[in-house]
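Encoded as structure tokens, the structure appears first; notes follow it.
Missing here is one protein chain; the remaining ones are kept as they sit in the complex.
What follows is subunit A.
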Amino acid sequence: MLSKLLTLVRKELLDAARDKRSVMAGLYYAIGTPLVMCALFMVLIAQLASPEDLDIKISNADRAPDLVRYLGNQGINHSDSEDAAKIRLVISQDYPQQMAKAKSAQVTIIADNSDEKLQTSIRRLQAQLQAYSSEMGSLRLVARGIDPRVVRSLQINLEDQATPDSKGGMILGIAIFTMIYSVFISGMNLAIDTSAGERERNSLALLLSHPLSTRQLVLSKIIAVTLFAMLGLVLILLVSKLAYTLVPWQELGFSISISPQFMALMLAIGLPVALMAASMQLFVSFMAKTFKEAQSYLTMVLFVPLALSMAASYNIAPDALQWLPVSGQQQALMAFIKGREIPMLQLLVSSLATLALALALALGMERSLKSEKVIFGL
């Protein structure tokens, strides 16, 4: 019994290995996604950060030399280059007059605040002008014999509960999403090939003519697809672990690291998901009449678990989602990586639901394979 199953699984894997192109396509995803994502983040970080030496165009600099030197000490300098003109600081003509009379002197920042590349720099310039203004205000009070503390009536403290890991939660959410996605995508081609494909090659009927139970056949296919899905997961974890350390996250004020503990948890949680994904893909493929049809159906069906995962990763999910398959596991993984307590009950319920779904689909498949309509794709 078991030896037959093993033989079947070996046959499936051998088949898969023969058609390298279509099967490897799924695994390419697992290797490529983290690399592409990290490359994108590197570009993004470089663009979003304000350059250490920020060049801007200052008009009427001669009206406020002290202010200009103050900004210079903070790395904000005047330049005539075209790039610098994207942020302009206009010092009003009557700046010295207003200052001398202890009135507010006007300075104007002219820039496009919708340009993501400028936003940090604009905020930085604003903050430095504010700092200069408050320093000057404090010294005006000192010059009048008043303690500047009198105008600081509130002292606002912020105690941020975040850890360096949880600050990167959004990015990690996306990373976990890509990993769960890889579980679905890595085995997909194999699932189609081994079901709809096998039927098109007319080898399915041949296989069934052997002294085998449908259950053994279904099980062997599920195991083969699951193995591929898990292989994809292992690959994406390994590549992620390497790639994510290369991105200078610290410039955004947090760190992202894929720890061995997280990898182990991801693999444990990923197994039921892989089983479910395999059963679902095989079930749908068998339902389809042709290879082509299977591909289109699967793409549509895949949308459901991925929407669940996506909703969980962006934290827009209603509470009910943490009990559902895929999204429940994803939230547990995110809780782990943010250093919070893993919601064990929810994880258990969603994992069991995932397994139950896999079982139901497997049984459904077993029954449908007893019908000639399905076997011959009529």
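Rule of thumb we're sticking to: a residue touches a chain if its C-beta (ideal position, glycine included) is under 8 Å from a C-beta of that chain, and two chains touch if they have at least 3 such contacts; residues count from 1.
Following the convention adopted for this analysis, contacts and distances are computed from a predicted model.
Trainee: Which choice in "Multiple sugar transport system permease protein", "Tetratricopeptide repeat-containing protein", "Alpha/beta fold hydrolase" or "Aldehyde oxidase" gives the name that UniProt lists for the one chain left out?
Mentor: Of the names offered in "Multiple sugar transport system permease protein", "Tetratricopeptide repeat-containing protein", "Alpha/beta fold hydrolase" or "Aldehyde oxidase", the absent chain's UniProt record gives "Alpha/beta fold hydrolase".
Trainee: Using the touch definition from the top, which of A:Phe41, A:Phe184, A:Phe228 or A:Trp249 touches the missing chain?
Mentor: Going through A:Phe41, A:Phe184, A:Phe228 or A:Trp249 one by one, A:Trp249 is the residue touching the chain not shown.
Trainee: Which listed residue (A:Thr7, A:Gln47, A:Gln97 or A:Ser259) would be found touching the missing chain in the intact complex?
Mentor: With A:Thr7, A:Gln47, A:Gln97 or A:Ser259 as choices, the missing chain is touched by A:Gln97.
Trainee: Which candidate, A:Arg69, A:Arg123 or A:Arg340, sits in contact with the chain we can't see?
Mentor: A:Arg69
Trainee: Going by the touch rule given at the top, which residues of subunit A touch the chain that is not shown?
Mentor: That gives, for subunit A, the contact residues 63-66, 69-70, 72-73, 93-97, 99-102, 131-132, 134-136, 138-150, 152, 155, 157-164, 248-251, 253-255.
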